[in-house]
Structure formats: structure tokens, C-alpha cells
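With one protein chain withheld, the remaining protein chains of the complex are depicted in position.
So, chain A:
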Amino acid sequence: MLANADAKATVGVLANPASGRDIRRLVAQASVFPTAEKANMVQRICGALGTLGIARVLMSTDLGGISAAVLRATRNRRASQSPWPDLEFCELDRFTETAEDTVTQVRRMIDAGARVIICLGGDGTARAVASACGDVPLLPLSTGTNNAFPQLREATVAGLAAGLVAAGVIDPATATQQTSVLEVRAGDRVELALVDVCVSTATHIGSRALWDPAALTELYCTFAEPDGIGLSSVPGQLCPSPRTEPTGVVLRLCAPEVARHVVHAPIAPGLVLPVGVRSWRPLRPGEELPVSADHGVVAVDGEREIELRRGEPATVRLRADGPRCVDVTRVLGIAAREGWLRDSQQHQ
């Protein structure tokens, strides 16, 4: 369909089987995103990419049933359906059923020539993919819980945008937006966050999610949007910081009774709770701050990841070299201007 498309264009598709299953289905009313729908999304992406003439899709494999459902779909496709790209499954030698599987598969996709990575999952999935995709454009689609970073967007449309970028008809610098990341260091442990880093008085990682604002003491955000979900919605309603800006924001939190500001924030799906804020200020790119707490847990993108050890200080640094994310709206706007998805015919 695209006259000047690269005939060898390849797109990687990473679908996380574990996203959308954590305790927030119990403590909040977080959505349940079934495996079958994740597989359907992959099929819709493949349909869009096939229509554009994209040559190849590298699909992740998993033990959760997504890749199996997509494989079954390839065998059951009817001749009348639009062609898909060649579909190759990215095999793993051994599944760990952790984020390590995601990282390994993304690296293999990029080594095999993927020019765009589409990932299906929540903030945690996007974080794992971002740690491995380097400069290759990322298009994160929401199938998780908080979904402050990935977009809740129709997969077909996302597939079209990803295909246009992979085909090389649009300059990646124009099609993508470089995001910021927060780097957390505690001893030899390093974690990256795409949206927020939060310190909790909880002692253990436990079931990972955060839903009790009384336990939160410090919050660092790469961006804060007024219509955000998750912890970044607190500064989103107090001191918004657009994701298009390199500056972030840092807040000191406290009990609402003694707080200077109390924000009623949607910190998780179904949970709009009062969060006390003692103070806040902008966080500059490159700025590194020490974590004040000497015990507790550090959560990245809403998931507890690091249990702080006594005598081992932790720091948070805002970096400007986050993943380059495909701007779907911008790409398809350019496509409309340039007529890439139009056939012009002379009618008599």
C-alpha cells in the first residue's frame, strides 16, 4: 500500500501475559484484561501492519496463552481476510515468568531487525520494555492496571502508526517523543521508572501494589497530568507537569490532617483518596536527590520493587534519555496530510 515503504520493515510485538492480575482487582475495582483480548489486539495490529505491507512481525512467546492464541489464529485465517506480515515467534530457551522474559525478547527482536516495538501491558511492562529497547521507537498499549504511561488506544490504529514508522515513510525524530525516566539507586540495586517513584513505610514488597496513601512519604514524577491515573495524579491536580517537558516534579507527602495541601486523587482504578502533600517543587533533568527515608520500600511506577536496607542510602535521579515513544496522533495526522492512507482516483 505504501509506495515508498521498506520491503523488509519489521515490527516487534511484546504482549505481557501477567499484566492486569495483581491485588488491585481486590483492593480496588481494577480492570480484568483477559488473555483472549490481548491476543485479539495482536491480531488487530497484524491486520493493520499487513494492510500497510509491513513484511514481518516478531511476536513474543509466553506461557500465559497469548502467543498460543495468535498461533491458532494464523492457522484459522480465512482466505478472504487481508494478509498479515510474516509472523515469527521469538523463542526463549527458558521462561522465567518474570520481567526478564520481556527484556530478553525485546533485545532479540531488536537484534533481529525490529524498527518499532509495540508492547501490550501496564506501566510495569512498559518499564521492562523501555529498559531494553534503546533508541528503537516504542509504542506502549494499555492492558494493565494503572496505565499512566501506556496509551488506552485501539490496537488497529496503533498498528497503523507503528507500521508507518517502521516502513520508514516518516522520520522517527518527527514521529516520536523522547520521554524522561527516573533512576533509583539503592546500593547495587538500580531500577528505572517511566512515571513515578514513591517511597512507602511498608516494610516488604509484598503484593507489590500501593493503595494506602497513609504509607507514602515521598513521590517523584517524570510528568504529572491532570487527567492521569495512579500516583502521578496527585501532582497532576496540584502542580501539573506535561509529559512533553523534560522537567519532573518531587513531592513530600504526609498525613492529610497535617498537610499543607490535600489532593483527592485517583491513585488507583476505583480509588479516589485524600493524599496529604507537605511540599512540592520541580525536578530538573539530571538532578539527583537522596531518598529521605532510611527504611521502607521504594515503588517504581506503582509497584514496590526495592526494600531499603539500613545504612544503605538511596537516590533518585531524573534522566532525559528515556524511551522514544511513537506519537500516534502526530503520525496519523501527518499521514492524513500526506495522503498515505488514501487512494486518489479520477471519477468521470
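The definition used in the following text is that a contact is a pair of C-beta atoms (placed from the backbone, for glycine too) under 8 Å apart; a residue touches a chain by one contact, two chains touch by 3 or more; residues count from 1.
The working rule: contacts and distances are computed from a predicted model.
Visitor: Which listed name, "Spore germination protein", "Pyruvate dehydrogenase E1 component alpha subunit", "ABC transporter permease" or "YCII-related domain protein", is the one UniProt assigns to the chain that has been left out?
Guide: From the choices "Spore germination protein", "Pyruvate dehydrogenase E1 component alpha subunit", "ABC transporter permease" or "YCII-related domain protein", the unshown chain carries the UniProt name "Pyruvate dehydrogenase E1 component alpha subunit".
Visitor: So one chain is hidden, and I want to know which residue out of A:R44, A:R208 or A:R317 touches that hidden chain in the complete assembly.
Guide: A:R208
Visitor: Looking at A:K8, A:R72, A:H264 or A:R309, which makes contact with the chain not pictured?
Guide: Touches the omitted chain: A:R309.
Visitor: Suppose we count only contacts with the excluded chain; which residues of chain A make the list?
Guide: Residues 17-18, 21-23, 25-27, 32, 34-35, 63-66, 200-208, 212, 214-215, 295, 307, 309-310 of chain A touch the chain that is not shown.
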